[in-house]
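Here the complex is missing a single protein chain, while all its other protein chains stay put.
Entry: chain A
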Amino acid sequence: MFFSSNLLVLKHMEVQICEQKEHGQIIEISGDFAVDGPRRKNDVCGGAACGFSDAGTRAKDAKERHASMRKLFLTVALCIIFMSIEVAGGIKANSLAILTDAAHLLSDVASFTISLFSLWASGWVATPRQTYGFFRVEIIGALVSIQLIWLLAGILVYEAVIRIIHGTGEVHGFVMFVVAGFGLLVNVVMALLLGHHHHGHGHGHVEHDHGQGNSSHGDHDHGHGHHGVNVMTHHQHHNLNQSEAKHEKKSQLKQNISVQGAYLHVLGDSIQSIGVMIAGAVIWYRPKWKKIDLICTLIFSVIVLSTTIKMLRNILEILMESTPREIDTTILQEGLCRMEEVVAIHELHVWAITVGKILLACHVKTKPDADADVVLEKVIDYIRREHNITHVTIQIEK
């Protein structure tokens, strides 16, 4: 499969790669092959029922998904264990605070279950009603997760207010401190479990993101020797390394969004626990200052909400079908217009199914005498090479 996509790139006689004009080089590929194998479309999308994946990317997807699922599973199991400990302890000590914390952990479990379910669902094969596959389920699951965080923050503030009003008088600062400390410990353990895996999976992410592109470039170099084609390879390499470095940096930030959501949840919980610990310590020290409970809760709730803003913004941008941040449509349009047969581009839409899977659709207007086939391949190649978008639908108009 890589071999034949290799053929695609080298198929045409003279390909001028305009982007490299900055380097002052023009790459000429002269060669002569007969292409009778399967065409590019089938290569990229592997056959009839392309549900947005082919054998290559689907295997990598599945691997990453299993890794994330395993992590979430462990976290859920840990959470349930801790929750049962807390419930047992709370019933024994007959303390409402501990039971409330156990209820909080229960909501954690609910949120993780949602993330787990959406992770699992995103691996389902595409159906005729759901033509793009189920990748969006992740995003919706993450949205629900974040809404849960907001809801919980609201409930905590409400309970703090109620505590002030009830004013039963006996607020055990010590108990608060200990319970919150235990909660913090649990959350830290879970955060470490879920954690950001920057370095370990960095290369894995690069491969995942590039999918076809990377490996076909790798074979590109082999192919030259085989087919007797003159290519100045080191400039290609240079470009490749540049874009590879760029993509590696970006992919390090792209942890799976469900795991990210769970991580945010745990982070929010630990921040709240820190707040309760501070309040508990203060009350333990000075039992008179009960209002500090409410103030601390408010402040820390606001902090928790502000951590979710960034992820919420990403989710909203994807759900609104907006152009992903890594693509700049102006550059794309300019690059396409610089090709000589292309007169204009219109109806350009770039949008993401989920984090990292980008689609493009546009209408390209060409000169009347241009060969539609050639233009199509040039455009697709340019988009794939420069902007790393593999799933494109281009309508050529004369």
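The rule is short, and it goes like this: contacts are C-beta pairs under 8 Å (C-beta built on N, C-alpha and C of every residue); 3 or more make two chains touch, one makes a residue touch a chain; residues count from 1.
Here, contacts and distances are computed from a predicted model.
According to its UniProt record, the chain left out of view corresponds to "Metal tolerance protein C2 isoform X1" among "Myotubularin-related protein 9", "Metal tolerance protein C2 isoform X1", "PAT complex subunit CCDC47" or "Beta-hexosaminidase".
Within the complete assembly, residues 39, 41, 45, 48, 50, 128-132, 134, 136-137, 139-140, 144, 147, 151, 154, 158, 161-162, 165-166, 316, 319-323, 328-330, 333-334, 344-351, 353, 361-363, 365, 372-373, 376, 393-398 of chain A touch the chain that is not shown.
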